[in-house]
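Let me begin by handing over the structure; questions about it come next.
A protein chain is absent from this complex, but the other protein chains hold their places.
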Amino acid sequence: MIHAKWYLPADRYFDPDPAQRRIARALYEVVADLPLICPHGHIDPWLLADENATFGSPAELLIIPDHYVFRMLYSQGVSMESLGVPRADGGPVERDHRAIWQIFADNFYFFRGTPTGAWLSHELHVVFGIEEKLSGATAQAIYDQLEAKLALPEFRPRALFERFKVKVLCTTDAATDTLPHHQAIRASGWKGDVRPTFRPDAVVNLLTPGWRDNIDALSEVSGIAVHSYSTFVQALEQRRVFFKSLGATATDHAAVSAYTAELSATEADAIFQRALRGQATPDDARRFTAHMMMEFARMSIEDGLVMQFHVGAIRNHNQLIFDRFGPDKGCDIPERSEFTHNLRPLLNKYGNDLRLTLILFVLDESIYSRELAPLAGHYPAVKLGPPWWFHDSLNGMMRYFEQVIETAGLYNTVGFNDDTRAFPSIPARHDLWRRVASNWLAGLVVRGIVDMDDASEMIVDAAYRLARQAYKFEEQAGE
Amino acid sequence: MIHAKWYLPADRYFDPDPAQRRIARALYEVVADLPLICPHGHIDPWLLADENATFGSPAELLIIPDHYVFRMLYSQGVSMESLGVPRADGGPVERDHRAIWQIFADNFYFFRGTPTGAWLSHELHVVFGIEEKLSGATAQAIYDQLEAKLALPEFRPRALFERFKVKVLCTTDAATDTLPHHQAIRASGWKGDVRPTFRPDAVVNLLTPGWRDNIDALSEVSGIAVHSYSTFVQALEQRRVFFKSLGATATDHAAVSAYTAELSATEADAIFQRALRGQATPDDARRFTAHMMMEFARMSIEDGLVMQFHVGAIRNHNQLIFDRFGPDKGCDIPERSEFTHNLRPLLNKYGNDLRLTLILFVLDESIYSRELAPLAGHYPAVKLGPPWWFHDSLNGMMRYFEQVIETAGLYNTVGFNDDTRAFPSIPARHDLWRRVASNWLAGLVVRGIVDMDDASEMIVDAAYRLARQAYKFEEQAGE
Partner (left out) sequence: MIHAKWYLPADRYFDPDPAQRRIARALYEVVADLPLICPHGHIDPWLLADENATFGSPAELLIIPDHYVFRMLYSQGVSMESLGVPRADGGPVERDHRAIWQIFADNFYFFRGTPTGAWLSHELHVVFGIEEKLSGATAQAIYDQLEAKLALPEFRPRALFERFKVKVLCTTDAATDTLPHHQAIRASGWKGDVRPTFRPDAVVNLLTPGWRDNIDALSEVSGIAVHSYSTFVQALEQRRVFFKSLGATATDHAAVSAYTAELSATEADAIFQRALRGQATPDDARRFTAHMMMEFARMSIEDGLVMQFHVGAIRNHNQLIFDRFGPDKGCDIPERSEFTHNLRPLLNKYGNDLRLTLILFVLDESIYSRELAPLAGHYPAVKLGPPWWFHDSLNGMMRYFEQVIETAGLYNTVGFNDDTRAFPSIPARHDLWRRVASNWLAGLVVRGIVDMDDASEMIVDAAYRLARQAYKFEEQAGE
């Protein structure tokens, strides 16, 4: 790994105390170059399906598609149009990528002290070898360098996948997806291990725009005419078999709340029929999702797919931005979550079953110590996902370690997920996790809580083994 | 700035690690002597309107009017009467200020480790030059010294204002206030920059005791007969013009909840008419406040006044204390807050408007990372006020920096507010903020998250520039 000469100190993210720092560095060195396990994220598989795919311009790589980046600029009064973010109506936006880059560089100081700033610095310096600090003054010179690098074969997606030592990368794919890119990757003979993840939200949430069309698509791809709750379940089961055939080891489910509750088949079908007629109410949708979470737990017990559950974001909070630019534009805002009561029906039915792995992700840190750690520290089926989204940060990770581990133990967590759409940020995110985990463990060592023998195992668990085990990659890899 | 010989170490509030401490000190030295920007507080403008005003006795200065002080003593069984706190019925309370001071000093150990203790120590040592530690044994000797100092011209309010280097100080004033003291200050030729803030709660909250009288007063001072919702709005707009004419750059609004929702003019008027007849219900009041927050956002967009919103305190939680001593007696207790849903109507209508600056203050720290930082990190209109009230403390500030900045960025915050009624505590509070901010930034530097160049700018932003910009003082100062 190449470190830039300045701006990214070799000991970054470690505590300043010399004793702790020395141990943190020693632990980090154990895992710094381990392969990356990427069990959950949003990389477009197309990038890896075509060996000649490229990332486009620096602005296309780092700004235009990244809501972490443009939401911060927008919050300070920079218009989305000036950053080239495409409008839903196809209206005019900035097309000069150098101009977009200049705005970004002029305002790069907004990112001081943020994880986005840390990732971008890593990408520029470690991935692209830029040695100047980004600012309005250096913007165009750095653009030149990036543009030149991006034209080279070694900066194509597959080349970076290999350089980054990605051992396995999972994408996130709709239940109706026929996974052509995953098929192409497999057919190409390329050795990269890229797997789909079954994410059926768009057919489960009855209020999803286009839900009826999605059901038709589900019928078509599954070959099962979905006209009832029972055919719906059959079609989902068929898709899971298909996803598994292309390497999937997990499903993913997102909901505003963690509410679970079982419906009778009659009730479930009545709601489903109302939805087919376009008459589903918000309460129907809420209860149907709650029921389907239980049903997905049942399927996971039967087919072995690990079940991920992401809870707590109000999507598209800003109506104006949603109307003008569409979803995933940096205006999702978390709300308060509750798991103790909401998850009880599911856990009482399936939480003691050793065949189920239910991985929870939350945006409400106040429930780490109150609800999540006690649940994971008791139910065999429950594991905790890493700090998510806004909390995928140095302080977010520290709060997670400090608030979760004492009650849940490290072994009820699943290591790290990078959860990114930004391909070149993958190593930056894993590196941050590995550094923060090393520093946290060094803190335990200097406080006499664990000894170096234990810490040396725990860092490999946190950086690599727990993710590999929880997502069942080792079973498939035959290791 | 004079430092006492002991008890207030020069490096106080900095981390003990030598590397971090060295950097913290270097950053602090950049801002230690910068002028103070005081955009929100509760200083009585009368103190500054009369050049001969004095602070009275040490007990009148530091104990009798300060609910931070007497609530702690009361919690340990010291009666309010024994501390000279005036009773609402005029009943007897202690009048011997030396006796009050002795009780305070005997029990000063209750304040160990509290911000009130830190402020008082700063006031005694730095402002008044006391070199002994306050205790029962030293109480009377220290009283002697304070009494002697307070009799000197250089300890009058205007003299301290200048010694403290207060660049601008905003008071908090009712919508019906004719601001005679502000007018007197302007007329006096004194150069101190003292400005009012428009705080209309007492005419907006329909359940305020005396609301009907307040409306009559509003009619009188505005010259607009308030007999309807539309005349109410006109009168408020007239008052804002008046406040601006005396230098106001901001409004302030307090509510238990952050709930916002727009009413039709007809609905708003129907509620207003019920209130005029003394028939407003709690739900009327709740909905009217929610609507008025949106209306005030509209006014701010039109007239440019910065809008502050303080949320979350249950006022006068202790009925006995309220009945006996009145409001603001240390028995306001926070409750859980919610912003993601409550603020959505206002933000959807006005949150994308670059003319609006909406500064949020909360007492529920669990929403820092969950709701506030994501909102400020997206909506152009939203900025975050500093940690408030109970959280205006070393740990409160550290939690704020650690939980807010990674998502919101420093540049969506507005620096510091001292928010005090206690004039001589102003420099103590700013000094604490500047020290904690320096130490936080030094922590970022030693962890390689920002470099010294960035940190050196960020400390000036946090200590001075962000407040000046957010409250638009620079525009008026022509800087």
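Lettered A and B in written order, each chain numbered from 1.
Quick note on the criterion: contacts are C-beta pairs under 8 Å (C-beta built on N, C-alpha and C of every residue); 3 or more make two chains touch, one makes a residue touch a chain.
Source: prediction; values computed, not measured.
Q: Have a look at A:57, A:197, A:289 or A:366 and name the one touching the chain we're not showing.
A: A:366
Q: For the chain not shown, which residue from A:86, A:136, A:192 or A:380 touches it across the whole complex?
A: A:380
Q: Using the touch definition up top, pick the residue from B:168, B:394 or B:408 that touches the left-out chain.
A: Only one of B:168, B:394 or B:408 touches the chain omitted from view, namely B:394.
Q: By the contact definition given up top, give the residues of chain A that touch the hidden chain.
A: Counting over the whole complex, chain A touches the hidden chain at residues 15, 17, 19-20, 338, 340-341, 344, 347-348, 351-352, 354, 366, 369-371, 373-380, 382, 402-403, 405-412, 443-444, 446-451, 454, 457-458.
Q: Could I get the residues of chain B that touch the absent chain, sorted low to high?
A: These residues touch the chain not displayed: 7-9, 11-17, 71-72, 74-77, 109-115, 118, 133, 314, 317-321, 330-336, 363-366, 390-391, 393-396.
Here, only the chains that are shown with their structure count from here on.
Q: So what's the Cα centroid distance for chain A and chain B, whole Å?
A: Measuring from centre to centre gives 40 Å for this pair.
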